[in-house]
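The other protein chains are all here in position, but one chain of the complex has been omitted.
In order of appearance the chains are A and B, and numbering begins at 1 in each one.
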Amino acid sequence: MCLHENNKLDMITKYIKSIVLIVILVFASCKNKEHQYHNLIEKIEAKSANYSGTNISSEVYNETVKKIKISEGNKEFYITERKSQITSYNCSECHNQPIKLLKDKHVGKKAHWDIVLNHANEETMNCNTCHAKDNMNELRSITNKTIDLNLSHKLCSQCHQKEGKDWVGGAHGKQIGGWAPPRLSQTCTGCHNPHSPSFEKRWPAQFNIQKVKERQ
Amino acid sequence: MKTLKVFGSLVIASFREVTQGSRAYNIWMAFLTFVMLFGMFNYGVQLDEGLSVTGMTDRVSWGLYISNFTFLVGVAAAAVMLVLPAYVLKNIDFKQAVLIGEGLAVAALLMCLAFVIADMGGPARLWHMIPVIGVFNFPNSMLTWDVLVLNGYLFINITIPMYILVKRYQGKVPNPKIYIPGVFLSVFWAVGIHMITAFLYQGLQARPFWNNALLGPRFLASAFAAGPALIIIVLAIIRKFTAFKVPNNTIQKISLIVTVAAQINLIMLISELFKEFYAPTHHSISAVYLFFGLKGKTALLPWIWTSISMNVVATIILTFHKLRNNRKILYVVCAMLFVAIWIEKGFGLIVPGFIPGPWGKIAEYSPSFVEVSVTLGIWAMGAFVFTILAKTGIAIELGKIVYHKKED
Partner (left out) sequence: MSSNNKKWFSLNLTNKSNKSESRGCGKEFDSCSNNKHKDGYDQIMDVPMDRRSAFKKITTGLLMGAGAVSTSCSVVSGDDSKEKSSIEWEEYFKGNYKLMTDEERNNTVDRLVRSYELRKGEKLNISSKDAEDDVLFGYAFNISKCQGYMDCITACVEENNQDRSSQMQYIRIHEMDDGKGFNFEESNDNYYHEVPAEGHFYMGTQCFHCENPPCVEVCPVQATWKEKDGIVVIDYDWCIGCRYCMAACPYDGRRFNWKTPEVPEEEVNKNQHYLGNRLRKKGVMEKCTFCIQRSRIGKNPACAEACPTGSRTFGNLLDPNSNIRWILENKKVFRLKEDLGTEPKFWYYMD
């Protein structure tokens, strides 16, 4: 029955055409409208080409912190001020005599009598590495130049070059305030005790019992 | 208006038909009702307290409900395996079985919808998926595709048989020009629903156990083995308990379909095993956990090995004509195959996809009492719906209930 088969063929062609149409429509509908960039780095570079700052600022969070502005390389940012945080500054108030005498005499303020130097070995480091006998109010560089106590990073980065560069860039150390400019970084001595800089071992803050139960 | 009257009278007649029956029938329906109510009570517990009453956790976030959903989509798709020969190949032997098959598809689809709703964390917010008043994330989300195709399939499988039944109920001949296009559509659609359900898992690059090309075809093969196996068992029961005639030929032809599908399923299994274990990569770790256990965690081993052995044994038995044509053996083997594929789709696919988690941690899953009772309740609901539909359909086919016009 030729007619019969022809009609069937017609119907099948009609169905196939409609299916093809549906498939095209579905795939033509934009799946991801953001596909203008090939990857994230491309997007970042493209979008930051005309960067002119945002309205968000962390100034309000930094208001109560005593800070000073420094400029290292091409970076300008705030760091926490150190001198006002030192209880017994000026150092020269006590340190106007040799230390041996200070130890014998039982001077009234036995401030920081328990400093233990746990920083490099004795061939590399002793008190004189960083402090000058005749000027205890400032720090001493390797070339015997003075470094202000507020700018301890200049001292530390003499040996710790890599950490110093990282710190200026923002990869090392703690940011205080917020992510939004103006940037406020903690100084070296803000986190590290200069006489015993490594972090102590401790116990973690959490133990998750539910995780243990879940995995039994 | 006339159609409504006919339909109304059909519903009343059906109601009368399904509320009478033999003692066995009444016990069956009572049992199903009891299981449904128990499941509903536990679902209430789950609604009240949240999904924490199930065994699911952040690591294995889909469990028994979604396993059953995946499996039942396959069963629903397989009902079309009967439709195809009856109308396209014009094989008269299948005609009787078609209505049963489509009734099974409807019951399976209702079960699927029920499982999805049972699994949701916020079923009251289901309206969020409706386009216009909600947001329907089509075509990005495969889940939306699934919603569309499943509901479409449900619609087709309700309207076509309904049309045929209403016509037969009136003693008229259903017009082929109306239902044949629907039948054709449902054949393609059935393949679609199971491929798309497979795509739900296949498209997740985060789960390497699922993210392979063979998942869709594997779903189809196992569905076309498990679905008709269930149909064979159901037809056997109908033969025994009703006057509905199911010729031996029909059952034999369906068993042939089951055999071929089971064989293809085995071939695909071998292909997957080869891929995972010939040169194991980091991505094979879920398969290692499933088949051999990992770090002492072996909860799924008994399940998967039972499933595989039952699968292999059933397929081998089915391959031999003599054994396949022996109806008693056939029924047992079909039951074995059905259970084996149920395990394989559920605990053999969904659960190991999540283990180990994205950071390598193993948290095993076992369903809770609430989960199991809700699952059983939904299965009972499916059986209940199917029994009603089958009883009505058979009664109309046998001419037991016929429309009597009041006037003229």
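We take it that a contact is a pair of C-beta atoms (placed from the backbone, for glycine too) under 8 Å apart; a residue touches a chain by one contact, two chains touch by 3 or more.
What you see is a predicted model, and the numbers here were worked out from it, not measured in a lab.
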Interface with the undisplayed chain - residues on chain B: 2-3, 11, 15, 49-52, 54, 56-58, 61-62, 87, 90-92, 95, 116, 119-137, 140-144, 147-148, 151-152, 154-155, 158-160, 162-163, 168, 170-173, 175-182, 200-201, 203-207, 285, 353-354, 356-361, 385, 388, 399
Residues of chain A in contact with the chain not shown: 1, 3-4, 7-8, 32, 39-40, 43-44, 47-48, 51-58, 60-61, 75, 162-163, 166, 169-175, 177-181, 183, 186, 191, 199, 201-212
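Everything below uses one rule, namely that only the chains that are shown with their structure count from here on.
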Distance between chain centroids, defined by C-alpha means - chain A, chain B (Å): 56
Residues of chain B defined as touching chain A within the complex: 57-59, 139-140, 181, 184-185, 188, 361-364
Complex interface listing, chain A residues touching chain B: 11, 15, 19, 26, 29, 31, 214-215
